[in-house]
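For chain A:
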Amino acid sequence: MTDWKLAARLAKTELAASKKSFFTLLVFFLLMSFTFVNSFEVYAAGDFFFFDFIFLLVFLVFPSWMKGKEFQMAKLGGDLWTVPALVMLQQLPIKKDVIVKSRFLIYGIHSAVFQLLLLIALPTFSTEFRELVTPLSLIAFVIIWMSLSVAAGFVMVASEAGGNFGTKAFLAAWLWIALAVAAMYFLFPVLFPEGFVMWTIHVAGDWPFLVIPAAILLGYGGWRYWQYVMKRDMAKADYL
Partner candidate 1 sequence: MLPIRLSKESREPIYHQVEQQLKALIAGGHLAPGMPLPSIRALSKDLGISVITIRRSYQNLEAQEFIETIHGKGTFVAETKKGMMEQVKISSVYESFEQAIQNARNYDYTEQEIEQIFREVMKGEEGQ
Partner candidate 2 sequence: MSEWLRIDAVQKTVDEFRLGPIDLMIEPGTITVIAGMNGSGKSTLLKLIMGLAKLDHGRIIVGGKPVGGADEDWKQHITYVPQKLIGWDPYTGEALKGLIAPLYGGWDEELFQKIIKSFNIPLSKRFGKMSPGLQQKLALALALPRGTRLMILDEPMNSLDIPSRKGLTDLLADWMEVEERAILMTSHQVEDIRKLADFIFLMQNGETLGHYEKEQLTESYRRYWIDRMPDGEIPEELARGHMDVVTAMPEAAEQYFEKHGINVMDQSGIELEEIISYLLDQKPLRRVSGIEVPDTKVPDTKVPDPKVPDPKVPDTQKKG
């Protein structure tokens, strides 16, 4: 437990120094929430691809893309790509495990706060959305998306471990991202004919007692798995 305490202290130090980017993020998510609330009617009517796409981005990658420049992944000498904090903390008597935990706390706070904001704004301000949910299905819906954020979105924090990448590795990474986006574009309409977000609303309404434990399990698994990945990648990288 003392490990988490130290991790929390490290996270607090970074969050205190990055107040500015925290506020930028707040403004950004307020705008996003406003957009989603207003476009939900159009979405429910069947024009869904763009809404789905942005919704997924918000939960998967925006928290780390919107961070201040001094806290972002960067090329730090030679072919080393990582976040500066990782280099700094490894030069201090802090266990690698604690460094990983502190990164997860920082990312978690960055993502959870704002994502919850969005998930609460939807039923609060969109009558169309409200008509589709019950209190129980709303809880299930929120849990699905928070878990998804951890299970899929936390790849972003795990990748902060970085590594030694040449140009080739970079091109390969971008190619994979492009392929994934293309796959989503073509597969989602087939798999989720009424839209992905809509699908989650329905699933939450139809089987809440199955969905809630499943989502929690998925989220917990992701939380553990990405920590393992980050530790593994840190052991592999040369921070020279």
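Candidates were picked such that all candidates are chains of the complex that A comes from, given by their letters.
Please note the rule applied: a residue touches a chain if its C-beta (ideal position, glycine included) is under 8 Å from a C-beta of that chain, and two chains touch if they have at least 3 such contacts; residues count from 1.
A quick note: this is a predicted structure, and the numbers were derived from the prediction, not measured.
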Check your understanding: What candidate from 1 or 2 touches chain A in the complex under consideration?
Key -> 2
Revision key, fill the gap. The answer for chain A against candidate 2 in the complex is residues 9-10, 13, 16-18, 68, 70-71, 76-79, 83-96, 235-240
